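The other protein chains are all here in position, but one chain of the complex has been omitted.
Right after this comes subunit A.
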Amino acid sequence: MPCRVVLVTGLRAAVLTGKGYSSDGSEKFWTVTGDNVSAMAFCDVDQDGRNELLVGSDDFDVRIFVGEDVIAEVPEADQFVALAAVVGPRFGYALVNGTIGLYDRLERVWRVKSKHSVCAIASYDLDGDGLPELISGWSNGRMEVRRADTGEVVYRDHLSCPVAAILRADYRNDGMEQVVVCGVEGEVRGYLPLDLEVAPGVAAEVDFSEQQAAVAELAQRKQELMYELASYSNMRQQARDTPTDRGSLIPSDTRVDSYIAINKEAASCDLVLRTSNDSSVIRGVVVFGEQIFDEESLFVYPKNPDTSLAVPLKPLKDVSVVLMIKVLVGGRTATMFHVFELEIELPKFALYAAVDKGAFPEPASSVTFSVSERIPRLCAWVESRFNLKATTAGRNDTLEAYFLCLRDKAPLGIKAVPVAGQVQVTLRTDSLDTAGELVGDLAAYLGLTDLSSTADFPAAMKAFGEVLNAVDEHNITRLRMNADMADASNAAKQLIIKAEDARILADMKAMRKYYRQLADLNRDLIVEHDKRATNHVALLESLREVNQMIQRAARLRVGASKAKVVTACRAAIKNNNMAALFRIIREGDGPV
């Protein structure tokens, strides 16, 4: 039976592309994903008996591939460090911001964050309970083993230096696998799974400290409950005694309302918080949210506390996040504050301000597609994704809405007109990325599995044409320089032989001459190499842009249409058929 080994690489150099190779070196698989690929793993996420390919990329998404089709996308909060299959449909992940966690199919089971950064993850059944754990290695040298089902730490160790990698192998050739953890400074530690029968004494001792810990934990829990109970009884007593420091108390019916408002001057969307009465003021707000702050939270502390407070939010990309808000509310002279806990969802396109038609020139580029849906459904989508209060402007049978992105002041127009029993949607924007984001989100909202579209982006296509030209130029330069290089290296070889001959013949004068020539040649070679290297970097950069373009074009479509764009573009590039490439990007289809 022929053995097929498929090697999958996510190349940083040929960024955005994933390639598969078989054992004979031929390419078996090619696709693009959202951004630079930083982590990959095989895991049978859908439990169909065949492994899927998980790809974590720098746009914070894990994409799950079956062949060239993306069957699911899992958004996360940061760039990926690693992905690791754990057991069955479970896989672990590690992020640049110090988070590790575990998914079961597409549901996150648990996650933890640390102030250190995670270097490597792996999975192995170290505690001998028959279920593999998630093992993580950290920048401070810590190595942690966490249970897959709860995230609870079952074992911990410390290396003297940051962890470089975690591997598992039968390293000692004794038929038993070990987990091997390597540090960046060369420290290597091996771990064997815990075998309860081999070391009963050890187990007994562990047992003991566990009980002590259990007692301590229960005691702590009891104390917390007693605290809560005490607050009730204290309150009863105080209600009788009439409290003296009413100053720090706020009326019992105080509420805190929150909404999101566009602030055009500051180019931000503001989270506005307001208390329901005059005697309670907001002393401060702590907002937790992923991906919208430099770090994980924002603390706002006004100089003069008032009954309302605006927290400016400037999300760096279009994401829908749930904000966890802690509002400190107290009387005007209070030293103690009541904590109001709120949650509010920031709409995905919150930073787009609604504008009147004609307030800004309409973008020249657009993407158009047809969906078999009713207009009100599309209106509902716009309302839920954009920060809109009122029903979208327009008559009943058409939808017309105009926005301005406060981030880069780019206008956006959304238009839906019923055409022949379907609704034709036109998104006018100059940015392919924005268009792709909108198409993807709309398709997900409407539950579409396939969507093809026509893209008309003259400016972007012109720029793309230049990129393609640049690729050609760099390629030509590369070939020419390679030929020069071959000549020069032949000359170098000859010079060495001549010089060595002269040395054996003790003709020092000739030898010196040849070596001098060799040194000159060497210098030239180095200069040539620098040029080549520069050219190579430029080439890679251009190739990256080409791949990005394919990805952008693909994102204007959904499902099978999307996959078709990728394969068609790839074929067009291989055949160097630029005209076809342009048409594929525009029409979503073309000769393959």
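Operating definition for what follows: contacts are C-beta pairs under 8 Å (C-beta built on N, C-alpha and C of every residue); 3 or more make two chains touch, one makes a residue touch a chain; residues count from 1.
Assume contacts and distances are computed from a predicted model.
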From the options "Ubiquinone biosynthesis hydrox", "Bardet-Biedl syndrome 7 protein homolog", "Mitochondrial import inner membrane translocase subunit" or "DNA-directed RNA polymerases I and III subunit RPAC2", the chain left out of the display has the UniProt protein name "Bardet-Biedl syndrome 7 protein homolog"
With respect to the chain omitted from the figure, which of A:T150, A:Q211 or A:N482 is a touching residue? A:Q211
From the listed residues A:Q79, A:T254 or A:T307, report the one that touches the chain absent from this view. A:T254
Per the whole complex, from A:H338, A:R377 or A:K498 the residue touching the absent chain is A:H338
Of the residues A:A230, A:A364, A:A459 or A:I476, which one touches the chain left out of the display? A:A230
Need a quick check: the contact residues on subunit A for the chain that isn't drawn. 98, 112-115, 140, 204, 207-208, 211-212, 214-216, 218-235, 237-239, 241, 243, 248-252, 254, 284, 286, 288, 293-303, 326, 328, 335-339, 341
